[in-house]
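After this line comes chain A, so read on.
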Amino acid sequence: MRIRLLSTMAAVVGLTLGAVAGTASAADPIKVGAIVSATGPASFLGDPEKKVLELYADRINQAGGVAGRPVQLTVYDDGGAADKAASFTKRLIESDKVDVIVGGTTTATTMAAVPLVERGEVPFISLAGAVVIVEPVKKWVFKTPHTDRMAAEKVMDDLKKRGLTKLALVSEDSGFGKSGREQTLAVAKERGIELVADETYGAKDTDVTAQLTKIRNNPAAQAVLVFGLGQGPAVVTKNYRQLGINLPLYQSHGVASKEYIRLAGGAAEGVRLPAAGLVVASQLPDSDPQKKVVVEFTQVYQEAFSVEVSTFAGHAYDGLMIALDAVKRAGGTDKAKLRDAIEQTKGYVGTGGTVTMSAKDHMGLTLDAFHMVEVKQGDWTLAK
Partner candidate 1 sequence: MNMLTSHEPSSDAAPTARRPGPPLLRVEHLSREFGGVLAIGDLSFTVAAGDIHSIIGPNGAGKTTLFNLVTGVYKPSGGRVLFDGADVSGQAPYRLAARGMSRTFQNLQIFFNMTALENVMVGRHLHLDTRLLPALFRFPSLVRRDSEARDRAAQLMTEVGLSRYIGADADSMPYGALKRLEIARALASQPKLLLLDEPAAGLNATESREIDEVIKTVAASGVTVILVEHDMKMVMGISDHITALNHGRKLAEGTPAEVAANPDVIAAYLGAAP
Partner candidate 2 sequence: MLAELLQYLLSGLTIGAIYALAGLGFSIIYNASHVINFAQGEFIMIGGMASATLTASGVPLPLAILIGCGGAMLVGVAVAKFAVERARKASTVTLIIITIGASIFLRGVAELVWGKDFKRLDAFSGETPIQLFGASLQPQSLWVMGCAGVLIVAIGLFFNKTLTGKAMLATSHNRLAAQLVGIDVKRVVLASFALSAALGAVGGAVVAPITFSYTEMGIMLGLKGFTAAVLGGLGHGPGAVAGGLIVGVAEALGAGYLSSAYKDAVAFVIILAVLLFMPNGLFGKRGTERV
């Protein structure tokens, strides 16, 4: 009696856990797992990512799948928490038994997943920005967006062009912000830019006037660079204008979404940032190889969701496409072969630029793929 009760209880527990695991279907789908931050402070990155993954998984399946196999997508929302991302990664690997994982919206969630995918030997394509993800190179880890180092370089180049040499930095206390800060310090040293202020703010702060007041009272500062994700940079931008600071304001590629302009409103006018071609699709010269891809993607995305496309949506699109392209080339979903195929990606033209990976470069983008854009009349324009 007791034994039966126990086994029933255990079975119930097992079933509850296994409910989502699903059973293998006859069609033998390509199992793509995703962890994104669809809620929480990074939701304006993660939410479009989730939408894009679901949209394209559907579209591909309707078109007959990849090499006759349907794509089976499992998406988990980590809410921007690193520990949740780790636990969902474990679940994707151990329980859902996925063939490849796309995601890690933020640097923190990505870095939480890295040891697990390395141990579990599952190819992993991150959607986050920091250079630490792919430097040093990790066997199973790739990423689609440009790095923070590239962003820092792009900004410094622009400063030099304008003859500015003294920069104030405001960075978020998140993984992305911290990595961005380190890269900014390093790049500034290389390029002879002097950092005259180094302030931080919390990802959920709603008021940054205290830090900005200090910068305003610093006579040395000639320009300000903000390194952060989500709504934080919008708060900084608004407070910046409120305090009447008139120095040029730079943001990172962490805000390359219309969402940022919408939140910051008029305060965003004149803000400059490095971004992928996607946000200025129609302004790209026709000669640009990216133009066709980004225009088409923009169209599909806006038709499906009737909201403006963001570069983050593009990162997810690139991640999924690189993975599926590799499945085709690897001739199946054997994880080791799939990993090799991803590493051999060559000349893939995505929303972020032209990707050519190698054993030494698990991102495959160059500085050319980055454009300095400026907010003018509530829209992105290519900066001269």
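The candidates came about this way: all candidates are chains of the complex that A comes from, given by their letters.
In the analysis below, a residue touches a chain if its C-beta (ideal position, glycine included) is under 8 Å from a C-beta of that chain, and two chains touch if they have at least 3 such contacts; residues count from 1.
This is a predicted model, so every value here is computed, not measured.
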Candidate number, among 1 or 2, whose chain touches chain A in this complex: 2
Residues on chain A engaged by candidate 2 in the complex (per definition of touch): 38-40, 43-44, 47, 173, 199-202, 204-211, 213-214, 217, 230-231, 234-235, 238, 241-244, 259, 262-263, 265-267
